[in-house]
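Only one protein chain is missing from this complex, and each of the others stays in its spot.
So, chain A:
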Amino acid sequence: MDIYEPFQQVSMWGDSFKVEGGLNSIASPMLLVNTSMENKSEFIPHEPRDSSGADQETTNKDDSKVLRRLAQNREAARKSRLRKKAYVQQLETSRLKLMQLEIEIGRARKQGMYTGNALDTSFMGSSETINPGVVAFEIEYGNWVEEQHRWNEELRNAFQTNASEVQLHLVVQSVLNHYSDLFRMKADAAKADVLYLISGVWKTSLERLFLWIGGSRPSQLLNLILPQLEPLTDQQIASINKLRLSSQQAEDALSQGLDKLQQSLVQDMAVDPLTAANHGFQMAIALEKFEGLEGFVSQADHLRQQTLIHMSRILSTHQAARGLLALGEYFHRLRTLCSLWTSRPCDSIMSPKITP
């Protein structure tokens, strides 16, 4: 590249110094520079012939001016080349990043119903701010949902084949363990980014309608599966009513605590127009509140898990199996309904309704 440069410069200086293309490849830059400089010193007298003629001193001054301009031009050209190189490299890396993102989106779309809007850019961000804990949770949760589907199948099979009490108990225990896995995953995700977890973007949009502190309301799920558990003994009915009341009271208490946290966050962020500076201190206080958020998510998940465990103790194995199947089926239907909704044809929305 450098070899060509001086020649370009030289050809700008005069038409008489025409160079064959072949010379460029063999001559070294230094040699070429010398040649061009020599030729220039021959050149110069031709141009300002009118002004100074063959005066030796003027020739030298003009020489140095010309040489300096040449050198500056070379520098500028070199810098421009480097800039261009850097720009091209940037383009290349961006292209690679884009390809990677497209692959990931394609993969996630295939998992379809489960991840929903999880690839919202506000959480993916640029590659420098991708949270590995969040990405790991996304992948693990996708797998968890698939396995949930398999356990639903297992439960259905067990009923259809009239499995023994022992076998049914094994399946029930496995499903309960599967839910424990979910709570463990959520705890890890909360440590990585509690706002991500509590917002529920990792669930489908329809599930998010029923969102309560990063998950479902235990009392709501209780009411859901209750009809599937008939017939129940009087003692069971009494226990379940007590359980429903306790979980409702606990939910209300946690909701009120969370409200207070929100209020205090709002107060922390309140800006006094007269003392606009020193918001760094406010930010520090606000950041501490996020730890409080983690505590609430932890207590909410703890409540969900305890309700699940206690419920399984109240019920017989057969009832527990029916309850867990009802629960799994409910979430599956929610996800299916959600994907139906998101894939509805847009024409039906866009076409104007003509009212007479």
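One rule holds for everything that comes next: a contact is a pair of C-beta atoms (placed from the backbone, for glycine too) under 8 Å apart; a residue touches a chain by one contact, two chains touch by 3 or more; residues count from 1.
Definition applied: contacts and distances are computed from a predicted model.
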Per UniProt, the name of the complex member that is left out, chosen from "serine C-palmitoyltransferase", "Glutaredoxin-C14", "5-demethoxyubiquinone hydroxylase, mitochondrial" or "PAT complex subunit CCDC47": "Glutaredoxin-C14"
Residue among A:S180, A:Q249 or A:S343 that touches the chain left out of view: A:Q249
Options A:R156, A:H169, A:R208 or A:H310, residue touching the unrepresented chain: A:H310
Absent-chain interface as seen on chain A, which is shown: 239, 242-243, 246-247, 249-250, 252-254, 256-258, 260-261, 264, 292, 295-296, 298-299, 302-303, 306-307, 310
